[in-house]
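All protein chains but one are shown at their positions in the complex.
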Amino acid sequence: MTLFWVLAAILIASAIWTITANKAVYSVVALLLNFAALAVTYLTLSAEFMAVIQIIVYSGAILMLFVFVIALLSSGVAPLSVGPNRLPKAVAPAIFIVLVAFGFLAYAVLGATAVVAPAAGANLGTVGTAGVFGSVADFGKALFTVHLLPFEITALILMVAVIGVVLLAGDQAPYVATRRHAERVEREMREAILREGR
Amino acid sequence: MAVAISNYVGLSAVMFFIGVAGVLLRRNPLVMLMSIELMFNSANLLFIAFARAWVANAGQIFAFLIITVAAAEAAIGLAIVVATFRDEKNVDVDQVRLLKG
Amino acid sequence: MSAGLTIPFTNADWAALVPIGIVAVTALVVLLVDLAARTYAPRYLSIAIGAAGAVAAGVVAAPQFGHDYSAFFGGFVTGGFTVVFEEVVLIALIGSLILYGSIGKAERMAGTTALMLWSTCGAMLMAGSANLMTIFLGLELLSLGLYCLCGLDERKTARESALKYLILSSTASGFLLYGMGLLFGASGSVMLAALTNPALANNPLFWTGAGMFLIGIAFKLALVPFHMWAPDVYEGAPLPVTAYMSVATKAATLAVFARFMYAALPAGSSDRLLLPVWIVAGLSMIFGNVGMLAQRDLKRLLAYSGTAQVGYILTALAGGTSQGLRYAIYYLTAYTFMNLGAFAVAAAMSGPGEEGSRIANYQRLGRRRPLLAAAMTFFMLAMAGLPPTAGFLGKILILSASVGAGYVWLGALLIVGTAISLYAYAKVVRAMYEREDRHATHDLQPFVPLAWASVVLCFVVVIAMTFYPLTPSNVLPLVK
Amino acid sequence: MLVVAIILLPIVAGALLFLLPRDDRAVSRAAGTIVAAATFVGLLFQPAEFSFRWLSRPFVAAFHFGATPVSFWIALLLALCTACAIAASNVPRLRDFTALMLFLEGTMLGLFLSRDLLAFALFWDLMLIPVFFGLIGWGAHPATAWRYFIYNFAGGLTLLLATAAFGVLQGSTDVIGTTTAPLAGAWAPWIFAGFAFAFLVKTPVWPLHTWMPLTYSDTPSPMVSVVAAVQSKAGLYGFIAIALAFVPEYVHEYAALLVLLGAISLIYGAVVALVQNDAKRIVAYSSLSHLGLIVIAIASQNSLALQGAVVYIVAHGLFSAALFLTLGFVEQREDTRSLVRLGGLGAANPRLAGALCIGALAALGLPGLAGFVGELIILAGVYQAGYTWAVIVALIAIVLAAAYALRLYQGIMNGPPVEDLPVRRDLTWREGLALAPLLAALVVLGVQPHPVLEASTASAPPTSTVSR
Partner (left out) sequence: MMATHHVMGVTGAYPMLVTLWLLPLAGAVLCWAFGPQLRGLAGWLASGAIAASFVLTVASWASGTQSAGGALGAHQYLFSWMPGFDFGLLLDPLSLLWTLIITGVGFLIHFYSIGYMHGDRAFARFFAYMNFFVFAMLTLVLSDNFAGLLVGWGLVGLASYFLIGFWFERRTAVAAARKAFVINVAGDVGIMFAIFLIVANVHSTAFGDAFAASGTLSSGLLFAICVALFIGAAAKSAQIPLHTWLPDAMEGPTPVSALIHAATMVTAGVYLIARCAPLWSANSDAQLLVGTIGGLTALVGAILGCVQWDIKRILAYSTMSQIGYMIMGVGVGAYEGGVAHFFTHAFFKAQLFLGAGIIIHNLANEQDVRRMGGLIKRMPFAFVAILTGVLSICGTPGFSGFFSKDRVIYGALQHGHPWLYAVGILTAGITAYYMFRLLFITFWGEYRGSVDPSDLGIRHPELSGVVDPDAGAGHAKEPADRAHHAEHAPAWIMSVPVGILIVPTVLIGWLMFGGDTSPWNGFFASSFPSAALATPAISELATSGVVLLLVIGGFGIAWWRYGTREAAANAVERLRNESVRMPAILTHLFYIDAAIDLICVRTSQLLGQFFGRLVDPLVVDGTVREAAFGARWLGVLVQSLETGLVRAYALVLALGAACFIAYYALAVAR
């Protein structure tokens, strides 16, 4: 119980920090903290595999990407800068809208969770134990049987991501349309090198 | 189990709307992307909490798949951000408004 | 380790996926061929392979019509409903590929083709999925591909559109996902079928989950007020991508919505549960059409048009009658061809470094390219719902459905919206036939025969659909 | 099959005209005239009905064509007006214009000959398109094209909604000319409202008329002669063939309102026509006035009035076509339509003056011409139906009609010759021959309208002389 509230506090605080930090790097750090806390929360919910994945994939891979990009865009040491705010009056409405939406959602959902009841005869046990709910084996078995199709689709998604990023990034690459063109480019480059050398 | 599922649901709702607020309030596209990650994570928390409640591992698997998607999305998102702001002085979505009515 | 793990799927399961598989594999082939033979291959090779794959997938998918099978534990359901939407998406794919072949940059041909094919896989999955997971993954597959496709152009606006699309769409995906979470929480299952449990009818989790799920759907359908992204993204994205996006996203999302509506709701709850959707559809019909009035760019105009047209389609669905679904599909098909036709003409107007979407550029087209102008006129009038086009018959059918289902107010809004829309569509027509041109017009590049063929095909289909209105009558049983 | 051929012939011929050289004038005009005349002849053969199933769901609909006794006359009128108008036309880009005229004829033939409500609605919208292009390509102000198109399309949409509702309720729209049981139930008044709005806009009736003066004055004369003469009758025909047949109770229930609107149109159009200076606008407002009378006739649901209405539909078509064509000749010669500028043309142009005179006299209801027959019998019927006040309003309007029709005629043809007007030659043979059939028909029908009078008794189901 206490653990939950601590985690909740960390989660909320780090989330707020994420969206309020002045510098993007601080946001990443805050997010890292958030993800870590989330991983622990998962453990309290019998999701050991997910806890691990959360750390490895999210914290380890995704957030690193963010850091790289921040570094790339910051052009060395200069911080990411912003221009003039074109929606200066949007803050209050935005917060109001968010609070209202949250209020309604909370009003609806919190009064209703009692409906949810664990299935009878559930195989719940200590987290980390093999064979119980949420264990890696249990998880894997479901993943490769009942949920095989979604899993396969993720392969396609990742493929799209890879190819897409390559295409987006490769925008500036010299393009070689035909063989003749290729030869001409090659010849020009060679001549240029020769000129440089002289 | 000591903590009611509703607490987790509430927690995830708070996180979700913090994420929404991030998208609405921040002008840095990277922070916006991070806010979106927050929203996805809150959904993950929801799935895992309900998976625990129902003792149905479909929720966990869903969360797992969401993480994968989030990774792909982050990759593409960052690529687009880089492509967009590579030549810009400011990394600020407010400055990107060639397209308007 | 693998002792207890038997793959519990039969050939039928895999057979269900063959069309999608063909498309996915075609994408790989395109990339590989390009890699191997980029320097030597003709310009259109990627397009040709991609289109061939799409045609093959379409042909393979067709026999699944009438063969209901729930593959992968409901992850993918084959049958008439799925096939119809798959075919629509494939048609959009083929049309867009042809357009891309006509005006696209050679160096991006392969990558674009591949991404379009994979996006199509996502759309096809959405058409067939009866399971929240596959819905979400299909949607993301579609969207991720589209984010990239939007940005694949040297114009700054293209990248801007990609960025805007990414941020807004991901936010909407967040809502969708959260809604799915709540739905899962309510039913304890990711299967849509589990949502029909009558006990859920009064469950706040279910209601709010459905609400947030529908927010995501409404965003993808660009319904007012979730439409704001569409004009900017449509305008910025390369024209063939816009053409693809305007049809494929809408068709796939409509499939999801229709399945959700027809097969995933507790009995008797749908009227109240879906009321916001109908309201939003009504708003879309009004403001989508109003939004067109002031536009100066054809793609923006078509974005708003799309918003309104989806409103029409939803009007057909309102009330949840089997007729309604049939007519929605009819109108969707008609819209696909009208829309592709309009985009094809716009593609013909593209000049070097310039997408032919500024309406000012259409001045005097009636004199310069009479046939092109006639085609554009036809598609504009078709979208406005004038006879003798499928748009006209479609509206009649939709009206009859909405009247029959008791949603007359939606029908009335449709009428009001259509009246407004006429002004906007006719504005394009007027520009083409005005006697004096007030703007210098740019040179027109020659238009490739294949694209012409697509224009003619769209024309013929839109006419033919009017006189032979085949609405797949046995779609409805296949939804569940 | 002949009936389909009659509808398709102008459309196909119009498309084929584009094969001619762009600057060809004589051939396209001749071809257009011959095609329109051919449809006229074809109609005289009383073609058999033709039906082709279109929809089975959500209601039965068919491409079902065939003339009813009423529509037979309107279709004949249409073919005649089109032939005359094409023969009379002398506008820039004549080939394209002729093609548009033929499209217009084809679509309107489709409208009047269709026996299916859905096909009726289809052609209803379709017939707007050629006029829209005519206004865009040849009109003075593009804004008029919008006004026309959107206003009428709005009417077309309510027609569409009503048709859909009708189909859903009745199960079939293949009903025009049959004696289907009238609609009943909660939806019927709304269906009636949808039909009525479309018909009233098209006619037009005050206060839905404001598209009309602009359209009539801006559209090139040959086209407006067809639009004013025949297209405006679509609404009235709709009232007779659809509203009276399928929602007669509501026509009866709202008869007072319809009669009121008709009466307002009648007097309003006449009074406004009295002070217009644009010659075409005078005729436009006079149309508002004349068609208001027909609306009254229909709303009165009196069999005598209906018989008169059919005659008047044809008569108004003939004289408004003749008037617009003649005014077109005047405008073409003198480059103006303003009564302020015009005057004294009669001395140098006796044939032109004669034509305009006959047209104007028919418009003011001179006995012996077709318009008189219509007015007389309509009002006799309306009086029988008990709307004495409407009859008196109509009689006042007839006096006003005399005033404005003579003002039109005299303002152009009489008075001392105006110095700065160009002197051009009188009507040519071609122009004269284009007008002759219309004027001759006015006289013939004015003397013996029997066959047209019979039309509505042969078809109109509500023969009950409703007396209030």
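Labels for the chains are A, B, C and D, by order of writing; each one numbers its residues from 1.
What we mean here is this: a residue touches a chain if its C-beta (ideal position, glycine included) is under 8 Å from a C-beta of that chain, and two chains touch if they have at least 3 such contacts.
Quick caveat: nothing in here was measured; it's all calculated off a predicted structure.
Novice: Among the chains present, which touch the one that was left out?
Specialist: A, B, C, D
Novice: Touch as defined at the start, partner being the missing chain; which of C:A158, C:M180, C:A405 or C:I420 qualifies?
Specialist: Going through C:A158, C:M180, C:A405 or C:I420 one by one, C:I420 is the residue touching the chain not shown.
Novice: Looking beyond the chains shown, say which of D:F133, D:Y151, D:Y216 or D:Y237 touches the absent one.
Specialist: From the options D:F133, D:Y151, D:Y216 or D:Y237, the contact with the absent chain belongs to D:Y151.
Novice: Which of these touches the unseen chain: D:S56, D:T178 or D:Q448?
Specialist: Considering all chains, including the one not shown, the answer is D:Q448.
Novice: For the chain not shown, which residue from D:L43, D:A241 or D:V373 touches it across the whole complex?
Specialist: Here the residue in touch with the unshown chain is D:V373.
Novice: State which residues belonging to chain A touch the missing partner chain.
Specialist: Residues 86-87, 90, 93-94, 97-98, 100-101, 104-105, 107-108, 111 of chain A touch the chain absent from view.
Novice: Since one chain has been left out of the picture, which residues of chain D touch it in the full complex?
Specialist: Counting over the whole complex, chain D touches the hidden chain at residues 150-151, 206-207, 209-210, 213, 268, 271-276, 285, 304, 307, 344, 346-347, 361, 364, 366-368, 372-373, 375-377, 379-380, 383-384, 391-392, 395-396, 398-403, 406-407, 410, 413-417, 448-450, 453-454.
Novice: Name every residue on chain B in touch with the hidden partner chain.
Specialist: The missing chain touches chain B at positions 20, 23-25, 27, 93-94, 96-101.
What we mean here is this: only the chains that are shown with their structure count from here on.
Novice: Hey, how far is the Cα centre of chain C from the one of chain D, in Å?
Specialist: So the centre of chain C lies 43 Å away from the centre of chain D.
Novice: Among the residues of chain B, which are close enough to touch at least two other chains?
Specialist: Correct list: 9, 19-20, 33, 49-51, 53-54, 56, 58, 61, 65, 69, 72-73, 76, 79-81, 83, 97.
Novice: If I count partner chains per residue in chain A, which residues reach a count of at least 2?
Specialist: 105, 109, 113, 116, 119, 146-147, 150, 154, 157, 160-161, 164-165, 168, 171
Novice: Taking the complex as given, what residues does chain C use to touch chain D?
Specialist: Touching chain D: residues 323, 326-327, 381, 384-388, 392, 395-397, 399-401, 403-404, 408, 411-412, 414-415, 418-419, 422-423, 426, 429-430, 433-435, 467, 469, 471, 473 of chain C.
Novice: Where on chain B is chain A touching in the complex?
Specialist: 2-11, 13-15, 17-22, 24-28, 30-31, 33-35, 37-38, 41, 44-45, 48-58, 60-61, 63-65, 67-76, 78-83, 85-86, 89-92, 94-95, 97
Novice: Going by the contact rule set out above, which residues of chain A touch chain C in the complex?
Specialist: 105, 108-109, 111-113, 115-116, 119, 141, 144-150, 153-154, 156-157, 159-161, 163-168, 171, 175-179, 182
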